[in-house]
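Excluded from the complex is one protein chain; the other protein chains are retained at their positions.
Entry: chain A
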């Protein structure tokens, strides 16, 4: 079933009776070539690219809940390629290019909106860093523009420019960044994978990983045993539990990140804006809600909800930056479980067990990574060789100390990235 303008007109004239479910609900087969554990954005994109790029069709995605019920449906949808360090820089650059072609590739409206990401700075030191980061972005081939205070004022006049404590000095503008509809991204990849023959199996929790002679043999699930030649773990906040089924201990600590949305308002915030003092970022959804968030709650947690001190901190930062937000009423808040790594950068790699592959450590930034991560993970699983843009996301970098990517420069403490 393809979407097109013509199709919408035809369905509209015939009572919308021709639409069909976007994917099948198959029962698990006893054996697959490849099993992907986790039906979030990364798992679904991996399955899609295994089928599309490598012609591997005997693939299943096993999801313990429903497709897109994890972080992919809980994030604040910011997409960008504005990283500073080698490794991250080329990877997110590649991912953003895939975003730019995603709607055509999937024939699905993911509402990708390149409205621009504006990172504000509030001191000379922050300006220097923004300039350096902008140069890194441009050297990578992405776009970045250093704006002074008056240029920022012309773009976002509603900010408070003159607070005594955190005056706005300027901003780094990344015009190709923006937002997308998070659920649609999961659904689009699910639909594309299913159409190519991938089995998407929901309500199927992996409870064991079978290993014999150092090789993966398959998985145990709440819907029975499934044999597989290769198994990929892509379960975000649950990475430690699933890896433990294979006897692995990971460099991951799970933390809760909260987000907030207001009642729907008329368009007033045209870009993604981030505050440089006290973590706060905001955009306006196409429905009109102001979507915003801040830092982690800072302590290890598997509760998909946070505590009030961080809610208060985020609201304070919001009021400091844009006092007009005080008139909006918060509609909802929620949390998601983040797989925090010791350097704040992800892992896409083989494991010590043959046929078992690992994709985790996305921290709070894995939504923008969905297409790139799926593409690179599929490449690794299919060919057993790392995909160039993700080649530095090695699991052994923590043990060797080579190639750590600590964008924030905070050291090996999971909650500080």
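Convention: a contact is a pair of C-beta atoms (placed from the backbone, for glycine too) under 8 Å apart; a residue touches a chain by one contact, two chains touch by 3 or more; residues count from 1.
Methods note: contacts and distances are computed from a predicted model.
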The complex lacks one chain in this depiction; which UniProt name from "Spermidine/putrescine import ATP-binding protein PotA", "ABC transporter permease", "Sarcosine oxidase subunit delta" or "Dihydroorotate dehydrogenase B (NAD(+)), electron transfer subunit" does that chain carry?
"Sarcosine oxidase subunit delta"
Of A:112, A:130, A:219 or A:252, which sits in contact with the chain we cannot see?
A:252
For the chain that's not shown, point to the residue among A:66, A:158 or A:299 touching it.
A:299
In the whole complex, of A:109, A:222, A:241 or A:383, the residue touching the missing chain would be A:241
Missing-partner contacts on chain A, residue numbers
238, 240-241, 249-254, 298-303, 307, 309, 342, 398-399, 412-415
